[in-house]
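Removed: one protein chain of the complex. Kept in place: all other protein chains.
Each chain gets a letter, A and B, in the order it is written, and its residues are counted from 1.
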Amino acid sequence: MPDTRQAPFVEITGVSKSYAGVTALSDVGFTIAPGEVVCLAGENGSGKSTLIKVLSGVVRPDRGGVAIDGASDRVQSPRDAIAAGIQVIFQDFSLFPNLSVAENVAFSAELSEGRRLVRRSQMRAIAAEAFERVGVAIDLERRVDTLSVADKQLVAICRALASKARLIVMDEPTTALTEREVRSLLAIIRRLSADGVAVLFVSHKLAEIFEVCEKIVVLRNGAKVAEGPAGDFDLAGLAFHMTGRTFAEAAPAALPAGRPVVLEVERLNRGDLLHDVSLSLRSGEVLGITGLLGSGRTALAKALFGLLPLDSGRIAVDGRDVALGSPRDAIAAGIGYVPEDRLTEGLFLSQSIARNIAVGRLDAHRAGAGFIDRSSLDREVSDWITQLRIVAPDAEAPVQSLSGGNQQRVVLARWLATAPKVLVLNGPTVGVDIGSKADIHAVVARLSADGMGVIVISDDLPEVLGTCHRILVMKAGRIVDEVAGGSLSEGDLARKLAA
Amino acid sequence: MADDTNTAKAPPRRFDAGAFLFSETGRLAVITVLIFVAMALLAPGGRFVSEANLSSMAFQFPEFAILALAMMLAMLTGGIDLSVIGIANLSAIAAALVLSSLFGAQAVGADAGLAVSLAIVASLAVGLAAGTANGIAIGVFGLPPILATLGTGLMFTGLAVAITGGSAVIGFPATFATIGNGAVFGVPVPLIIFAVLAAAVAVVLNRTAFGLKVQMLGTNPLAARFAGVDDLAVTLRTYIISGGLAAVAGLVIMSRANSAKADYGASYLLLSILICVLGGINPYGGFGRVAGLVLAVLSLQFLSSGLNMLQVSNFARELIWGALLLLVMVVNGFGFRRSR
Partner (left out) sequence: MPKLDLTRNETLVALVVVAFCAVTAIVQPNFLSLPTLFDLLRGSIVIGIFAIGVLLVLISGGIDVSFTAIAAFAMYTTTLTLTSLGIDIPWPAAFALSILIGTGLGLLNAVFIAGFRLPTLIVTLGTLSLIRGFLLTFVGSQLISNMPPSLREFSRLIMVRGTTADGYFYSLPWAFAALVAVVIGTWFLLYRTMLGRTIFAIGGSVESARRIGIPVRGAQVFVYAYVGALSGLAGIIHASLARVANPFDLVGLELSVIAAVVLGGARLAGGYGTITGTLLGVALIVLVNNSLILLGIPSTWQMVVIGALILVGTGVPAYQAKRAALRAG
């Protein structure tokens, strides 16, 4: 159901793209009118990022193309996309930390005009005008590395405006923002729209999609599965289109009564990040912790793994107090941690699968005098590869050659090999395709059935609803609510988060 | 979900000649042999393959090969050790002072043995202490390895200059010359020292928890921290071992020169980096094998001796080292292989 109010600015028609035989996009098409706010919704692995690359000219589609103002096939390269007024704001913002706000905003505009000399007043004027358009005042001379994440995002938006953007593509723009910052971002998007700048808002978070978008396009497994005015959708319907499932996954098997407490956390405090956070986790229990960004969920995860020094509080594993000053302390206490950012924090990309799994077990396979018992280590490694069904040519293949789901299984294998009493999974299925996601959830269920205490930290609501016995909702560094898993719908939980 | 037949298997541990020839080490082995053959053919009157030349080569390369081992360890962690020459000279001067002041050049028998043992202990102590200083600067204070070892290297060389006033320390008992010039069953002592150290480093890297942690830390320090690798301890131990190796190299150099001086081996810094890069040690860290390093050392020594017989000057050798370093980097394409 295309928008017919005015001639479209961007028209995507029949775009297909596959990588090495794997279909990333198949026959996707929709239009974006000037000033329209379109939401591109979909789970991780649904093809959103490939579509962004096609739109910004980084990737050429196998079939189909992008028309601008009715002229077909206008986007052949990144340069074309920029010339056409398409600006992408990546999740890392791509700013220059060592330059001033004004320079960051005006740099590409001045460069594209072929300027050789710096015109400071002109740069300030360009930047001031851009900030005027978004209705925010900021010190233009400040160095960008001193700004908050939200302000950096503003600088990126203003840079897009200064480069004469007619369509701004925002890739998961709210992942690093606090609630209040999300609200002001949404206000800015409305303002841009009124100003005639179209926005393609790429997200998988249901609540914010409804708040800002006029039109919603849903991708699933590389294909467009729904398109229409935002009013045509409701939370449940949108969730259905994104996941292909009518209701949340079946709740986990009930937790048998009387299981011992493995982890006890009492009144953790840390600056602005954590306030009086207490929780307890039983053996065999899967505890979900959810909240928006800045709610303290990641700070709590880091505190549990010795990465965040605490002001006060007590953490006990199996009834024994533990002092967590470093990840080593946490591991020694029996706590494992699957980090949020798999690529930089979790994996040694260029090293082999075997080494990636073995790195946590090197000290456990000592044969005396510091030597490793290679045969027992190899046995253990291949055991885990089989158990977690890691698909690869052989154990010596570098991890970077694996798919996201297999990579995550390698990280899981490393931790499972250490047989932790408590396993903290931070965003366990981010960037993992839907099939692997179900597998990883099955692993979680099996681990808990075997008596491990598991904490799943995630903002993926179907995930926490479907895998956790109990769910704690965090907000502004506090635990504000506790609900039983499977006891409420995704929409209800989303409302609790945003409340 | 894929079926289990595709699941990764541990690799079979057998030798595959075809694969070896196409591996980086295999390619290097072929190059080494080619250089040897070329030099044997080019040098006038078969002098290159003469017993005298082969033996003289075996005495020459161990000193810089040991320095290259020290450099390799630092590079594997993703760092670099610009202070190896400073450590070698400072520790050699410590040993030289012990030797010359304690018993003097006339010492013989038990006295000489005691003097030499004390000197070796003194030099190793200085080397290990210097390595500790590097490790602390990098691991505890978080200085980039280039800056840290640039600063400590200047301090070590500076101390060596300050202690000796810049002149050579001489007057060692004759026993001491064994380290650099002796032979056991016809095998040069320095070669034996290098072989033992190289084998030890290879074993440490491949068979111990510490060695594997070094490589993991060099690949991704952040992931290593998250995996519970004690990054500070690994960094400290790496630079301490590197300092110890540099001290051994210093002893060999000193014994061969029969003196110790603050500015010996100045050209060895570049040479040790060249050996590492030529030997396939990734300058960004994480990857490298002792076998590659040994082949690189041999090929450079063959080239160096051969050029010497062809009457090529020392300066030309400097030129060739530089050209070779650049060529190897271009061929190996390290720039594109950067994973982080």
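The rule is short, and it goes like this: a contact is a pair of C-beta atoms (placed from the backbone, for glycine too) under 8 Å apart; a residue touches a chain by one contact, two chains touch by 3 or more.
In this text the structure is predicted, and so the values were computed from the model without any measurement.
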item: Option touching the unshown chain, where B:L114, B:A129 or B:M155 are the choices; value: B:M155
item: Contacting the left-out chain in the complete assembly, out of A:L95, A:A127 or A:L279; value: A:L95
item: Contacts of chain A with the absent chain, listed as residue ranges; value: 78-79, 82, 90, 94-99, 103, 107-108, 110-112, 115-118, 159, 270, 273, 299, 302-303, 307-309
item: Residues in chain B touching the chain absent from view; value: 80, 137, 140-144, 146-148, 150-159, 161-162, 165-166, 270, 273-274, 277, 283-284, 313, 315-323, 325-326, 329-330, 333-336
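Here is the rule we use: only the chains that are shown with their structure count from here on.
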item: Centre-to-centre distance between chain B and chain A (centres being mean Cα positions), rounded to whole Å; value: 45
item: Partner chain A, residues of chain B touching it in the complex; value: 1-2, 4, 6-11, 207-210, 212-213, 215-216, 219-220, 222-230, 286-287, 339
item: Chain A residues within the chain B interface of the complex; value: 305, 327-328, 330-331, 337, 339, 344-351, 353-355, 358-360, 362-363, 365-366, 370-372, 374, 378, 381-382, 385-386, 389-397, 400, 414, 435, 439
